[in-house]
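Comments concern the structure below.
Up next is subunit A:
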Amino acid sequence: MAEKEIAPGARVQLAVVEEVLNLCRANSLWPMTFGLACCAIEMMAAGASRFDLDRFGAGVFRPSPRQSDLMIVAGTISKKMAPIIVTLWEQMPAPKWCIAMGNCAISGGPFEYDGQYAIVPGTDLILPVDVYVPGCPPRPEGLIQGFLALEDLITKGEKRNVLRRFKRKIVKGR
Partner candidate 1 sequence: MNSLTTYLFLAALLFSLGIFGVFQRRSLIGMLIAIELMLNGASINFMAFNRFLAPDPIVGQIYTLFIMGIAAAEAAIALSIIVAVFRRLGSINIERAQELRG
Partner candidate 2 sequence: MAAWQNLVNFLGPDLARIVVGVVGVLALVQVNALFLVWLERKVAAHIQLRIGPKEVGPFGILQSIVDGIKLVGKELITPRHADRKLFMLAPIAVFLPVLVSFVVIPFSERLLIRDMNVGVLLIFAFSTFNVLAVLVGGWASNNKYSLLGAVRAVAQNVAYEIPLLLAVLSVVMWSNSLQMSEIVASQSKVWHVFSMPVATLIFLICATAETNRAPFDIPEAESELVAGFHTEYSGMRFALFFLAEYSNMLIVSAVATTLFFGGWKSPPFLGFLPVPGLIWFFAKTYALIFVTIWVRWTFPRLRFDQLMNFCWKIMIPAALLHLVVYAGIIKIVR
Partner candidate 3 sequence: MNSVQSLIQPQVLAQIGFAGIVALTLTGALIAVFPRNILYNILGLIVCLTGVAGIFVYLGSPFIALMELLIYVGAICISIIFAIMLSRPLHLSLPKRRLPKVGLALGVGAAVFIMLSAIISRTEWQPAATRSSDWSVATLGAYLLTRYDLVFEVISLVLLVAILGAIIISGYARRSPS
């Protein structure tokens, strides 16, 4: 019903607004300061000088869920922690995204075995995950690639992310 009342021109404008918003959201993903286990260290490393997430505008780690856009589940989710993660997720304002970083966060990883009593095997059982970054732990490059993948997801395609200006891969010795 409401759909019909919007004039076609207005709808185009709304779409443009939405697109601009998405562009901005994609280029300003503020993650929450939140680590669970090993992968959190690689998350910190990704934010540190060598890899510098801040280049993409994603280096503003906010300690409060109210101000963050992105939850990086970095590490094993124990059953004791799971309800808290859900609460934190609910405290984040929409639109929000979730990256499952590391094998433990994706599927329980090596800790899923017969008789396991303590962990939740997979973030997707409790949260809607947008991007999965496998590895044990993934390298910071892997996490950055996850960020770029999430940006593509938000702008609905890499080409539409007009603010991104780089080409991939020039090998540099260390």
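How were these candidates chosen? In short, all candidates are chains of the complex that A comes from, given by their letters.
Definition applied: a contact is a pair of C-beta atoms (placed from the backbone, for glycine too) under 8 Å apart; a residue touches a chain by one contact, two chains touch by 3 or more; residues count from 1.
Given the structure is predicted, the values throughout are model-derived calculations rather than measurements.
Visitor: Quick check: counting C-beta contacts as defined, which of 1, 2 or 3 touches subunit A in this complex?
Guide: 2
Visitor: Provide the residue numbers of subunit A that touch candidate 2 in the complex, in ascending order.
Guide: Touch list, subunit A to candidate 2: 20-21, 23-25, 27-28, 33, 48-49, 52, 54-57, 59-60, 62-64, 66-67, 69, 91, 93-95, 163-166.
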